[in-house]
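This report refers to the structure that appears directly beneath it.
Every protein chain except one is present and positioned as in the full complex.
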Amino acid sequence: MGTIVFLVGFPLIIALALLVVKADSLRDIIVKLSAIVIIVVSIVFVVMNFSSTMELVNMPYGETIGYGMMAIEVCLAVVIIVLSIKYKKPLAAVFAIIQTPLLIWFELTAGHHIEVANNICIDKLQMIMVLIIGIIGTLICVYAIGYMKDFQKHENEHVREEAKAAGLSEEEIEAAVAKADRRPWFFFLLFLFLAAMFGLVSSNNLIWMYFFWEITSLCSFFLIGFTKTQEAINNSFRALVMNLFGGLGFVLGIITLGSYYGTLELSTMLTIGSMGYSVVVPAAFLALAGITKAAQMPFQSWLLGAMVAPTPTSALLHSSTMVKAGVFLIIKLSPVLGFNWAGIMVMVVGGATFVMASFAAISQSNAKRVLAYSTVANLGLITACGGVGMAGATWAGIMLIIFHAVTKSLLFLCVGTAEHQIGSRNIEDMDGLFEKMPKLAKYMLIGIAGMFLAPFGMLIGKWATLVAFVDSGNILLIVAICFGSAATAFYWTKWMGKLSATMAGRENIQGRVHKEEDTSQIILVVLVVAACLGFPLVSSEMLIPHLGAIFGDVTALALSTNNMILMVIMLLAIVMLFAFYFGKTDKKIVPIYMAGVNEGDNLTFKGSMEKDVPVSLRNWYMDGIFGEKKMCLYGGIISVIGMVLAFTFIVAAMLGGGM
Amino acid sequence: MSYVAKSPWVIHYDGSSCNGCDIEVLACLTPMYDVERFGIINTGNPKHADVFLVTGSVNEQNKNVVKQIYEQMPEPKVVVAIGICANSGGVFKECYNILGGVDTVIPVDVYVPGCAARPEAIIDGVVAGLGKLAEKRKALEGDVIVEPERASAGEQQAQDTDEREEGAK
Partner (left out) sequence: MLYMIFSIVAYLVLAPLVGGFLAGVDRKITARMQGRVGPPVFQPFYDVLKLIEKEDITVNRVQDFYILCFLVFTAVAGGIFFAGESLLLVIFALTLASVFFIIAAFSSNSPYAQLGAERELLQVMAAEPMELMVAIGFYMVIGTFDVSQIIQVGAMPLPYLIGIFLGLVYILTIKFRKSPFDLSMSHHAHQELVKGMTTEISGKTLAMTEVAHWYENILLLGFIFLFFVNGTWWGALIGVVVCLLAYFLEILIDNSFARMKWQIAFKSAWVVTIVVGVTNLLVLAFV
C-alpha cells in the first residue's frame, strides 16, 4: 500500500523538482537516479504483492483525498476554459463546463451517500501495468535527456536566427535563448504523467480513476502542444476535445453506476456483473471513455496528430501510458462485456479499427505515422479482445499490451534517433541505414520483427487472439484479423526491406548518438527478447491466476506447451543463425546487375547520351486501394454505426425500464 | 562428372545488328527447335547464365555493356558469337563507330558464322560451347587454359549457306 503511495508521490515530487531545475547536468542526474528508483520500486512492489491475485485496499483519509481531488479538478477545468478562450477553441471549454460541474454535483448529492470501502485495487493486471509504466515509461524519460538536448539545439539555432533578424544585442539573444529552453516544463509533464498513470491503474474508486484519467488527458494536451506551433496547438486541442468527450462518457458511467447500483467501485461493479445482473449501461459509458483514450476509430485522429510533439512524447503516449490506460480500462471491464450491447460495441469498434488502421498504414511513408497507425490497429485488437469477454481473449489482450508496450517504445526511440541523425523521419530516407547506423538499424530490425513475425512477441498475442476469436464464434472478428494481419505483414516487411538494402560508401554516423539514447534502446532490445523467451512464465505465474480469479476455471489456452517450446526453439535458431552467419562471407563481392550499365558503385548507371543517372528505389504505397482518408472514413463509419446502435438499444432498454 | 554441360543457361545480347540473328536466336526457343531439350534456358540475367550469346557487332556505345555483362557471369562461362557481324563486324565493319567482332572486347569461345545464322547452327554452336564449358570447369579445378577455337558446326553451316545460294542461282 505504502509502495503505491510512493509510486504516485515520488514521480510527482521529482516532477516538481525538475520544474525548477534549469541546469542540464543536474537534470540529467535527477532523471537518471529517479528512473532507477522508480524501476526498482516497481519491481519491489510486484515482488512484494506477487502472492496475492486480487487485493482490495482501503486508503486512510480517503474522503479528504477525494475532496482534494475535487478541488484540483475544478482548477484543471478552469485551466482548460482559460486556455480554450485564449486559443479560441470553444469546444474544449464546453466539455469542461459540462462534465466537471456534473461530476461535482453528483459527488455532493447522490454520490455523497455512497460509501467507498476500497479505494485501491491490487491485482496481477495492475502489477503488469505498474511494471510497464515503471520500466518502459522511465526508460523513455532517460532517452528524453539525450533527445531533448538535440531538440533544444535545433530550437536555439532557430531562436538565435530570429533574434538576430530582429536586431537584438548579444545579451538579449542569450536571454531569449535561455527563455526558449522549456525543457523543465517538458520533464515535469513526463514525470507527472507517470505519477498519474500509477494512480490510474491502482484505483478501484472510479472517481479517483477519473481524476487520474483527466490528468493524463491534460498532460498529453500539454505535451502535444509543447512546440507551440499552430499545428501543434490545433492538434493538442483536438486531442483534448476528444479525450474530454471520453471523459464525459466516464462521468456518465460513474453517475449511472452510482445512481442505479449504489456503488462507485470498479470491483463491485464487476462482481455485480458476474452475479448475472446487467451492468451494461455504466459498462458502455466507461467503454466509450476507453475507446476514445485508446484512439479507436473514429477518434484515431488525435493520436495521429500527436506526432507533432517531440518523439519521447509519442513513445510515452503510444507504449506505456495514455492509450494503454484506455485498453487497461476495457480489459478491466471485459468480464461484464461479451455478447451484450456494450461488448458488441467494443468488438465492432476494435475489429473495424484493427483492419482499417492496418490498411491505412500501408499508404504511409512517414515512419512515425506508420507507427501510429500500427498502434491504433494493435489497440483495436486489444479492445476487441476485451470486448469478447472470455478468459482466452483477455489473456491475449494482456499479452498484446505487454509485447506492444516493449516493442513500440523501442521502435519510437529508434525512429526518434534516426530522425535526428539522418534528418528525416521518412522511411524512404532510411535505405542503407545498415551502413550509416549499424547498431540503430539492428535495433529497429528487432523491433519490427517483434511487431509481426513468428516467433516474436506480437505474433504470440495475435495467435492467441485468433484462437480466442474462433472459440467465441466471432466470424467477423476472425475475418478482421485474417485480413488485418496480412496487411500488417506488408507494411512492416517493406520497411524492413528499406532498412536492409545495402548501399556502399555511406559514412558511419552511429557514434553521434547520445549515450542515454543508446542505453535505453539496448535495454528495450533486451526486454523485447526477454518478453519472447519469458512469456510462458508470465502466462503461468501472472495471467492464469488473474484470469482464474475473474473468470473461474481457466481451461486450456491457445498455445499448448509444444507450441511454446517450438516458438522458443525457432527464436534460438534465429539468434544462432545470426550469430554464426550474419554478415560473414568469403565469396567474391561483385556489382549488381543493371542491364550492363552499372557504373560500379551500384548507385549510378550510365543513361542515354552518356549521362550518369542515380538509382532511386521507392516502396509501394498502393494509395488507390489503401488510401488513408478512405480507410479512416470506412473505419469511422463502421465504428460510429456500432456505437450509435449500441447506445440506442441501451437507452431504449433503460427508458423501457429493462435495465 | 560435371553438370555444367547438362544445364547450360544462356543470356542473349544483341549489339549493332540488323536483328536477323537476334530473331533466329529466339526462334531456337520455339517448339520447332525447342532448345530446352538440352536443358537450355534463356535467363536474361548474367548472374544465372553459363553461355553468353552475342549477335551483332560491337560499337563504341555498347562495348562496355558487353564487357560488363561478361564480367558479371560467374565462372565457368563461354561466349558464343553468332552471325558474321558478331564474328568480325560483318557489313558494318568499316563504319566509323564499329570496333569489330565481339572478340575485340571479350574472349570468344565459339564462332557461329552466317547471315543470318540459322537456328540449327546456333544450337550446334551452343552444343559446341558445352564441351568448352566442361573443359573450363575442369580447368577451374586444375589450372589449364582453354584456347578459343572456331566451331566446326559453324563452318558446316557456312557451307550450307553457300550451297543454298548456289541452288538459288
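Structural remarks
Order as written gives the chain letters A and B; numbering starts at 1 within each chain.
Just so we're on the same page, a contact is a pair of C-beta atoms (placed from the backbone, for glycine too) under 8 Å apart; a residue touches a chain by one contact, two chains touch by 3 or more.
Not measured: the values here are computed from a predicted model.
Note on the undisplayed chain: of the listed residues A:6, A:87, A:185 or A:593, the one touching it is A:593.
From the options A:487, A:528 or A:646, the residue with contact to the unseen chain in the full assembly is A:487.
Among B:4, B:65 or B:122, only B:4 touches the chain left out of the display. Contact with the chain not shown here comes from a single listed residue; of A:105, A:260 or A:620, that residue is A:620.
Of the residues in subunit B, those that touch the hidden partner chain are 2-4, 6-7, 9, 29, 31, 34, 36-39, 42-45, 47-48, 50, 74-76, 137, 140.
On the side of subunit A, the interface with the absent chain consists of residues 431-432, 434, 453-455, 459, 463, 466-467, 470, 473, 475, 478-479, 481-483, 485-487, 489-490, 493-494, 496-498, 500-503, 560, 562-563, 566-567, 570, 573-574, 577-578, 581-594, 602, 615, 617, 619-620, 625, using the contact rule stated above.
As a working rule, only the chains that are shown with their structure count from here on.
Computed from the mean C-alpha positions, the centre of subunit A lies at a distance of 63 Å from the centre of subunit B.
Those residues of subunit A that touch subunit B in the shared complex are 590-591, 593, 595-598, 606. Of all residues in subunit B, those touching subunit A in their complex are 13, 45-47, 64-66, 68-69, 71-72.
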